[in-house]
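The structure under discussion is supplied below as structure tokens; questions concerning it will follow.
Missing here is one protein chain; the remaining ones are kept as they sit in the complex.
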Amino acid sequence: MTDVLTVRPSFDQYVWTFGGAAPLARIKPGTVLDVFTEDCFAGRVRSERDLVSEVCEFPFLNPQTGPFYIEGAEPGDTVAVHFVSIEPARDWAASTTVPLFGALTSTHTTATLQPPLPERVWIWALDRARRTCTFTARDNDITVELPMDPMHGTVGVAPPNLEVRSALVPDLHGGNMDTPEMRAGVTCYLGVNVAGALLSFGDGHARQGEGETCGVAVETAMNTIVIVDLIKGRATPWPRIESDTHIMSVGSARPLEDAFRIAQLDLVQWVAAGRGLSEMDAYQLLSQAVESPLANVCDTNYSSVAKVRKAWLPPATSDDSVHARLRAQAAEYRAS
Amino acid sequence: MTDVLTVRPSFDQYVWTFGGAAPLARIKPGTVLDVFTEDCFAGRVRSERDLVSEVCEFPFLNPQTGPFYIEGAEPGDTVAVHFVSIEPARDWAASTTVPLFGALTSTHTTATLQPPLPERVWIWALDRARRTCTFTARDNDITVELPMDPMHGTVGVAPPNLEVRSALVPDLHGGNMDTPEMRAGVTCYLGVNVAGALLSFGDGHARQGEGETCGVAVETAMNTIVIVDLIKGRATPWPRIESDTHIMSVGSARPLEDAFRIAQLDLVQWVAAGRGLSEMDAYQLLSQAVESPLANVCDTNYSSVAKVRKAWLPPATSDDSVHARLRAQAAEYRAS
Amino acid sequence: MTDVLTVRPSFDQYVWTFGGAAPLARIKPGTVLDVFTEDCFAGRVRSERDLVSEVCEFPFLNPQTGPFYIEGAEPGDTVAVHFVSIEPARDWAASTTVPLFGALTSTHTTATLQPPLPERVWIWALDRARRTCTFTARDNDITVELPMDPMHGTVGVAPPNLEVRSALVPDLHGGNMDTPEMRAGVTCYLGVNVAGALLSFGDGHARQGEGETCGVAVETAMNTIVIVDLIKGRATPWPRIESDTHIMSVGSARPLEDAFRIAQLDLVQWVAAGRGLSEMDAYQLLSQAVESPLANVCDTNYSSVAKVRKAWLPPATSDDSVHARLRAQAAEYRAS
Partner (left out) sequence: MTDVLTVRPSFDQYVWTFGGAAPLARIKPGTVLDVFTEDCFAGRVRSERDLVSEVCEFPFLNPQTGPFYIEGAEPGDTVAVHFVSIEPARDWAASTTVPLFGALTSTHTTATLQPPLPERVWIWALDRARRTCTFTARDNDITVELPMDPMHGTVGVAPPNLEVRSALVPDLHGGNMDTPEMRAGVTCYLGVNVAGALLSFGDGHARQGEGETCGVAVETAMNTIVIVDLIKGRATPWPRIESDTHIMSVGSARPLEDAFRIAQLDLVQWVAAGRGLSEMDAYQLLSQAVESPLANVCDTNYSSVAKVRKAWLPPATSDDSVHARLRAQAAEYRAS
């Protein structure tokens, strides 16, 4: 019988870091979490007049729901987070520019003498029935309807090396990777760095382009259901994602080529270890088969995804059915 | 009535640079070119024993078919190259590692004290009827069949600034961008830098992963048909690609985030200019709508693609039917 | 009358992070600290047989002496740390290679398929009377004597944004900047991010090349005397250093050009604000006058120094005598 934990955090229960916060709850492997996540603005950007620099209170950005202490999780293990469903909790979402943040502006580190770009808010309309999000231009009366494709920008565990990282940072502990691949139906694998793992997630996006160019997606609160499992004795060096059709590695670093290298090397080693290929053969095969969609090119570290279709790989050499099992458990849960 | 030029170059007719070579032929805008392109090894890697460092003669790598002098082309104009068909000319292709070249190795510029990776050749079998390419592992007896997806790694014109660039280099003149998006059915737009533009192309790949991780794709000779057109008075700052469904910009630079920035900014400005949006509104819309598949993370400059579905944009503000017209001309030509 | 605090930490008093640790002591502004700092290996590399991967216990690297809670320090203030003296506490020092760490090797983020470089230890002899350090080659019997130039690789305060950072990381809170400019006679200015600032330092180097190419300097324990002062109401965005002759800014980021940009921009703005120049004029003047010695190109962030001779600047527009005052206090203390 499945444990189900429903969480609707009060404002002071949100956390703003990975590591360094007391657990919100302790859960057993296999638990279903039915949670609410607030948007990255902590819900404070509600109209075109709500500029981030005025309504948000730094560093209280990107609130995370959690952390969840997973019983039995120890360094060297892997947490598996299966996203059963990710549903916008509102019929609107917000996106903005933020001064000195984003890819097409100078920033605090790509530092120039130029003034920042204008600060601006766009409110998007979400139609949950039709699965669309509608853009409304600010400078004339154009609107554009795009498909909704809900995802979580941020999912992670406590980092290694005694560190506490802001929820705005992606690194090997996961965190703010901002990849559109983190959608319902996938399983995210994260290596455990501290006892209990301390899993949190948040930063829902009704949709996001690859690279999150302006630094901010179509940000909204989410009602999300995940199943959290634990794989004992398997280390996961960088975050991995599995869908029904693909496996993916996510590298986060600067410059962007390092994020690319991390993700590609991890996928080469994952495939070599799991599909009976030498590393050189896996390097060759993946060089011809890989998809490399960018995740973010705006955060503290940039994130790059290496992704390959499972049907294009040799058969797995061992029975590695975690995703399939969680997929089945999710179907069962949804049917119940 | 369409001009058709058939070109089967002799070995000494290939060129190894963009710029700096006498035209192979002068053509009128609208000409159909039916050409053969040799593979990037100049055809010298034919078996697993043919190591690049032994059989190839530097700098005679990546032979290009061309250059074609396009009558009437002047700086400030744009050349449109529509790829009617790209068909492997052999039933095999070669891929390799090359010492100190590729993304998962130190290189001549990402210079380390480590010895290079092993040099190795993989011969791929191409089945042109079934549209597949088959990988054969070197270290055990695994084979994997992947879909064929033929493309040209290299297409470009003479560069600006009085320069002559190796055919291994991608930059704003196009060149060795190595994007899988350069497949049959697309139109590539290149800004003209010198009188006649001096268009060349080559470097056929039976398929390639995004990023060309090991530095070398599934390399083969191609029989390729293109229609070359000229758009007078329209400047194109960086290479652009249009398919029936998408428009794309290609940025090439190092570090990789600069290639990303170039491509994203060009797409923002292209969409703003052509779809009636302000730059800030286009920035917002594309941040949510863009796909950002990497092209290469191994060449002299890295290449990043910014790609958006035309159906997700506001209507074009002017009749910009070059791709549609060339598409129609291609259909007519194929029917003839 | 000057407060003097002498600190000889027991092993379990060292801290391994900036932020996240309880104060070792509370001090008043103006206090002289007479402290011992252990080397970056926590003293465990003592011979050529002591490989870091075998004798060190991750993440317990780079022990810091501190943190010191400075009474009255609040966000928006600046801590001034004047280095009165930095003296090796032993007559030997150690340097090493560390697998996948350093500038001339692939690393965990500049990830390649190559095996790591060999792991090796060099023991340097320090002659404190003659002020020399002697290198002894491992692969033949060559020795080389270099001048001793003692410095602290690491000095910092608790970081902003609720974070706790490993002592191996340099960023805007200071930390592991690894610049040879941090020698006796200079004053280091650090912006305060949390109440009490929480100052720590360590990582003594008998000497270090610019860039710390192999990742490890001539590492030794130090007996160090500093005077710690507090400048109320002055914010310092990035670490700054003042010597009798120069002012310097230190930027830490990746890629290295961003570290350079940060340091140069901070120096431009420091000079503009303090010497009556417009930012554009300061940009011009410094472009011709600046020295740009690298600090480290191996740590989590790279560090770049922008340095200008005070005699080459217009006169200061305000009486900014913190360094001069601390210099005088140091002279008095040494005389006492």
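Miscellaneous remarks
By letter and in written order, the chains are A, B and C; residue numbering begins at 1 in each of them.
To be clear about the criterion, a contact is a pair of C-beta atoms (placed from the backbone, for glycine too) under 8 Å apart; a residue touches a chain by one contact, two chains touch by 3 or more.
As the structure is a computational prediction, the values presented were derived from the model and not from experiment.
Partners of the chain left out, restricted to shown chains and counted across the full complex, are A, B, C. Screening C:Ala21, C:Ala73 or C:Val218 against the full complex identifies C:Val218 as the residue touching the chain left out.
When the missing chain is restored to the complex, the residue among B:Val157, B:Val228 or B:Leu265 that touches it is B:Leu265. Checked against the hidden chain, the listed residues A:Thr78, A:Thr105, A:Thr134 or A:Thr300 yield one contact partner: A:Thr105.
Touching the missing chain, out of C:Thr37, C:Thr78 or C:Ser95, is residue C:Ser95. Considering the full assembly, C:Val144 is the residue among C:Ala22, C:Ala129 or C:Val144 that touches the omitted chain. Summarising the interface, subunit B meets the missing chain with residues 16-17, 19-20, 58-59, 108-113, 160-166, 168, 251, 253-255, 258, 261-262, 264-266, 268, 279-280, 283. Within the entire complex, the positions of subunit C that touch the omitted partner chain are 95, 97, 103-104, 117-118, 120, 122, 124, 133, 135, 137-140, 142, 144, 146, 207-218, 254-257, 260-261, 264-265, 268, 276-278, 280-281, 283-294, 297, 302, 304, 306, 312-314. In the full complex, the hidden chain is touched by subunit A at residues 104-106, 110-117, 255.
One rule holds in what follows: only the chains that are shown with their structure count from here on.
Residue numbering at the subunit B/subunit C interface overlaps substantially, since over half of the positions present are found in both copies.
Subunit A and subunit B carry the same sequence, and matching their CA atoms takes a turn of 180 degrees, rounded to a multiple of 5. Relative to the whole-protein C-alpha centroid, the nearest chain centroid is that of A. Once the centre of each chain is set as its mean CA position, subunit A and subunit C turn out to be 35 Å apart. If you average the Cα atoms of subunit A and of subunit B, the two centres end up 33 Å apart. Per-chain CA centroids place subunit B at a distance of 48 Å from subunit C.
Shown for subunit C are the residues that touch two or more other chains, namely 110-113, 255.
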